[in-house]
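Just one protein chain is left out here, and the rest sit where they should.
Up next is chain A:
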């Protein structure tokens, strides 16, 4: 289990609460009512969403999208994804691309006819069977004479696995299409290997496939024959009439058996009984059945008991766990399950996808990768592609509605305070119960409009009862208009907090003094598009409980939207005659600040 790195901000997506199709997954009802100014009152009857502590509902800001039609955050669960492109992560070769804007499935185009290879890079990209890093190709030194054709071997740069030092001492005869060579090897090996109890899947799968195909065909011809011969029955379907016929037939058959032996009627011969039985019981006739029986014997293979015993004694001779590949190594090979560490084949590289994402509620596109592939001529001989040029994957996006461009970014900073116990940051050192810790929460506004933010949190955390106080639940943040906002904000903030840390007690008391009084109550500092506010935590005396602060962030702004000229009467109401209407928008979400742990 990895240790959590504090502080951590997670944003809650309510999509998992009673799942609908996303339509009424708007922000929580109790908090959206009322104006933002009544934030303090709201904290009293603040209702936490039921899934606030479900790890599947909490997301990092970077992994969220924002639907600008629904005005709601969208997580991976409330988007609909479409694969637009597959490419190899090692050589960046594009295997399929969707050039049309339509939503038809693009991967189908190239998947056709590629069969099992469809998910692998079929060029030279191979992975180390031990540690899964990309293998590097080397040419063997031509010691045996220059007339020997060029041969290559593979080596792992991470764990120094070498294809020459395996049981098979793999050396490839060609330096191109290594994938195909490995594929061939893995099919071959299963046949060669005596310890294999059955045929390689490749061959026996093929045999079975053929077997079933023949079975289908025989059924079909049988059906065609029986159709012409069977009498038409208007009342019942043929099968019903057949089963009725069977019952009648059997009745008469058995009644005759019980009685004195009469001359057998020509109808009752073993074969006719079988024939009728077969028709009703699921097998069309005896011929088909016999045929199938014969065929079946060809396909069924029994466990090779000697080989199995040999395998057991080989296992018994093993002295260490390292002689067999690990489970993940065994699972990684898509063709043959390796049984010995010393005899493993290089792995093919799995392709990756680029995907378009839509909002599940309104089908609005949130992410659309740019799939216009560029032709790149390859100069290096290492990647021996079919032609001299290859199309590599693009990294750009046409549309990418990342949430960080639509909702305020939060940043938490610890404010060192008076007592010496608190001088070290509580992220790593942990919290001591019953001591007040102050933090600065800085919100950056990414929007081009000024926003009015309302923060709310329950007075005590739901799980452990740490008390939380926000001095300023409601404040404004300026618009993000100038270009250098990033730099300005960061440097200014840095200077501020550096000052605080250096001069410690005096300064913090002075600054919080100013923060506690006057019009800027609770506001530590403010820049053009950011504001820092103070909040305080008094941890409860609960040993090693996590300090998690559920925080409700709601912000409102006036957005300019294109005027709706379609609805005639409404356009007259707007004050100005421009193309845009002002619209009050409010967006809200829950987040969880994971700050640290309580030490006792």
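What we mean here is this: a residue touches a chain if its C-beta (ideal position, glycine included) is under 8 Å from a C-beta of that chain, and two chains touch if they have at least 3 such contacts; residues count from 1.
Please note the rule applied: contacts and distances are computed from a predicted model.
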- prompt: Name the chain not shown, per its UniProt record: "Glycosylphosphatidylinositol anchor attachment 1 protein", "Tetratricopeptide repeat protein 7B", "Actin-domain-containing protein" or "GPI transamidase component PIG-T"?
  reply: "Actin-domain-containing protein"
- prompt: Where the complex has a chain not shown, which of A:171, A:309, A:399 or A:599 is the residue touching it?
  reply: A:309
Contact with the hidden chain (one of A:136, A:213 or A:491): A:213
Where the unshown chain meets chain A, residue by residue: 1-2, 4, 16, 19, 21, 54-56, 76-77, 80-83, 86, 105, 107-108, 111, 115-116, 118-119, 197-198, 201-202, 204-205, 207-209, 211-213, 215-216, 218-220, 222-223, 226-227, 237-240, 243, 246, 278-285, 288-289, 292, 296, 298-303, 305, 308-309, 311-313, 315-322, 324-327, 330-331, 334-335, 350-353, 355
